[in-house]
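Encoded as structure tokens, here's the structure I'll be asking about.
Heads up, one of the protein chains got dropped from this complex, but the rest are sitting where they should.
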Amino acid sequence: MFLGKVVGSVWSTKKTDNLNNLRFLLIHPINLNKQPLTDVVVVADILGAGIGEIVICAYGHAARKAINPEDPSSLSLEAAVVGIVDKMDVDDSSEINK
Amino acid sequence: MFLGKVVGSVWSTKKTDNLNNLRFLLIHPINLNKQPLTDVVVVADILGAGIGEIVICAYGHAARKAINPEDPSSLSLEAAVVGIVDKMDVDDSSEINK
Amino acid sequence: MFLGKVVGSVWSTKKTDNLNNLRFLLIHPINLNKQPLTDVVVVADILGAGIGEIVICAYGHAARKAINPEDPSSLSLEAAVVGIVDKMDVDDSSEINK
Amino acid sequence: MFLGKVVGSVWSTKKTDNLNNLRFLLIHPINLNKQPLTDVVVVADILGAGIGEIVICAYGHAARKAINPEDPSSLSLEAAVVGIVDKMDVDDSSEINK
Partner (left out) sequence: MFLGKVVGSVWSTKKTDNLNNLRFLLIHPINLNKQPLTDVVVVADILGAGIGEIVICAYGHAARKAINPEDPSSLSLEAAVVGIVDKMDVDDSSEINK
């Protein structure tokens, strides 16, 4: 999984049917000591993450299982918020680049 | 999922049978504040995305589920348009690099 | 999927049994305006792609489905040619770096 | 799989139900001769890896199988510690960058 900061939202009217009524966030991945290579990922969210919050995101089956636990394979998505971060301990002199 | 701009199309006559009659787009992935590392991805599309439109693309099972909801595993593809973007809000001074 | 140019072949005598009698190509991924980060991928091919041809390659289940449509999960491979490119239209002043 | 050093922990109260009671570590991936591009990955751990230890991490089904061998697909995670490293031999003048 990766850490990311919620930086925005994205809306799509014309989309795959199985994605109706889902909320899609724009996530900026976080590295500890340098900027990540990819700076925006689109993820589904049902935990209610807000702008500026740090979240744990997962890819693939893990993402679908988070959004629809009963029928994950029914979804055309492969990234989702699986947790909103309360606290991180980093045993390092590292500062987090957000 | 990732954001991308439709920059072109690609045609192939000699291809895996299960890809017949599908439309393949060339997508330029979008980052918020810098250029992405990969600048072209080939994706299947049945939503009718046009040149210059911003789209949400998904990989793997999610892509196959978007193109053939009844029988996703019948397809030899792993990237597809799952939504055409209407609007993005980015809580940032970021400008989108297209 | 990604675009690549066929740049060579690779042979292996001592290999996983389920890969016997398959042809493995060396593919150089193509970006539109810059060099890709990875410059060689090994892919299986049953379409007969030749040196110098531009191909569409797929990963994972999609690759196995292209090589063995009847029993994709029997294969220990995760990259394959799924189409030989006839034509690309890029709505850009971009030139293709091969 | 990749090698990483355990550099911290992350806590989340609001998370996907199937992740309750799991421990999440922050892992710094290790390259031999240069810094890796991503410098933090979030992984689940049930082996009890401690800060500063070198671990082998796996992605996807492999990660879920390590955390819940009986029902891997029940989990919304895609990265986990699968081994704590005792010893590495590198046939190289390479030093390990941690």
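Note that the chains are named A, B, C and D in the order they appear, and that numbering of residues resets to 1 at the start of each chain.
Keep this in mind: a contact is a pair of C-beta atoms (placed from the backbone, for glycine too) under 8 Å apart; a residue touches a chain by one contact, two chains touch by 3 or more.
For clarity, every value in this text was computed on a predicted model and none was experimentally measured.
J.: State which residues belonging to subunit D touch the missing partner chain.
T.: Given the touch definition above, subunit D has residues 1-3, 30-34, 36-37, 47-48, 56, 58-63, 65-66, 69, 72, 80, 82-92, 94 touching the missing chain.
J.: Please give every residue of subunit C in contact with the chain that is not shown.
T.: That gives, for subunit C, the contact residues 7-19, 24, 26, 28, 35, 37-43, 51-52, 60-61, 64, 73-79.
One rule holds for everything that comes next: only the chains that are shown with their structure count from here on.
J.: Between subunit B and subunit D, tell me the centre distance in angstrom, where each centre is the average of that chain's C-alpha atoms.
T.: 30
J.: So the centre of each chain is just the mean of its C-alpha atoms; given that, what is the distance between subunit B and subunit C in Å?
T.: Averaging C-alpha atoms per chain gives centres 19 Å apart.
J.: Counting only residues that touch at least two other chains, what does the list for subunit B look like?
T.: 37, 60-61
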